[in-house]
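Take a look at the following structure, please.
Presenting chain A:
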Amino acid sequence: MSLETVVGGAPERRRWLSVLAKAMPRELVEAWEALKERPTFTALRNAETGLVLVRGRMGGTGDAFNVGEMTVTRAAVRLPEGETGVGYVGGRDKRHAELAAAVDAMMQSPTLRERAQELVEQLARQQQARREAAARKAAATRVDFFTMVRMRSPD
Partner candidate 1 sequence: MSQTLDLAKIHPGFLDPVRESQAVFRKVMDAVARPGSVADLAFAVDGPPGLDCAAAAVALTLFDFETPVWLDPALAGGEAEGWIRFHAGCPLTPETSRAAFALVARAQDCPPLSAFNQGDAKYPDRSTTVIVQVAGLEGGEPVVLTGPGIKTETVIAPRGLPHGFWEQLETNNAQFQYGVDVMLVAGQLLLALPRSTRAQIRKG
Partner candidate 2 sequence: MAYVSVKGGEKAISNAHRWLEEDRRGDRAIPELSTEQIREQMSLAVDRVMAEGSCYDRDLAALAIKQARGDLPEAVFLLRAYRTTLPRFGASLPIETEDMAVRRRVSAAFKDIPGGQVLGPTFDYTHRLLDFTLAANGETPIEPAPQADEPQAYPMPTIASVFRHEDLLEHEEPTEGAGEPFDLTREPMSFPAGRDQRLQALARGDEGFLLSLAYSSQRGWGSTHPLCGEIRLGEVAVEFVPEELGFPIEVGEITVTECTMLSGSSGSATRAPQYTRGYGLTFGHCERKAMSVAIVDRALRRAEIGERADSPVQDEEFVLYHSDNVEASGFVQHLKLPHYVDFQASLQFIRTLRREFFERQAAMKEAAE
């Protein structure tokens, strides 16, 4: 099953919602406040903190089992033009969820999309940089026994 069939043609929205969720709350607030014109928004559903039950797979690849829960905060907002957005973010930061929802709504607005897109890309770059720094540190702790190039089948 391809991702397309799962998400019903929403891979883009799926990506930006993920970027917004994985941003540090502070980064999102700073990026939001740096926007030249910030739209006003009203709550469709007030930010609310709850739990998502996190599942793993037996043996890493098998059937699901429940590992534990994580705190998640969600919000839904509406822009004056009527676009609605949702935010689901790990943790209990309500501002994070509201701003994620606001940016989601902007991304659906023809007039606001460009501005929101820049914000999302900035957050994505910050996340990528963090991830890469960790990957470089990990590589620096790799014990190298052999120097040959390993051949792996392409699948």
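The rule is simple: contacts are C-beta pairs under 8 Å (C-beta built on N, C-alpha and C of every residue); 3 or more make two chains touch, one makes a residue touch a chain; residues count from 1.
Here is how the candidates were picked: all candidates are chains of the complex that A comes from, given by their letters.
Just so it is clear, the model here is predicted, and its values are computed rather than measured.
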{"item": "In-complex contact of chain A, chosen from 1 or 2", "value": "2"}
{"item": "Contact set on chain A toward candidate 2 in their complex", "value": "6-8, 10, 14, 17-18, 21-22, 48-72, 74, 76, 86, 88-92, 131-146, 150, 152"}
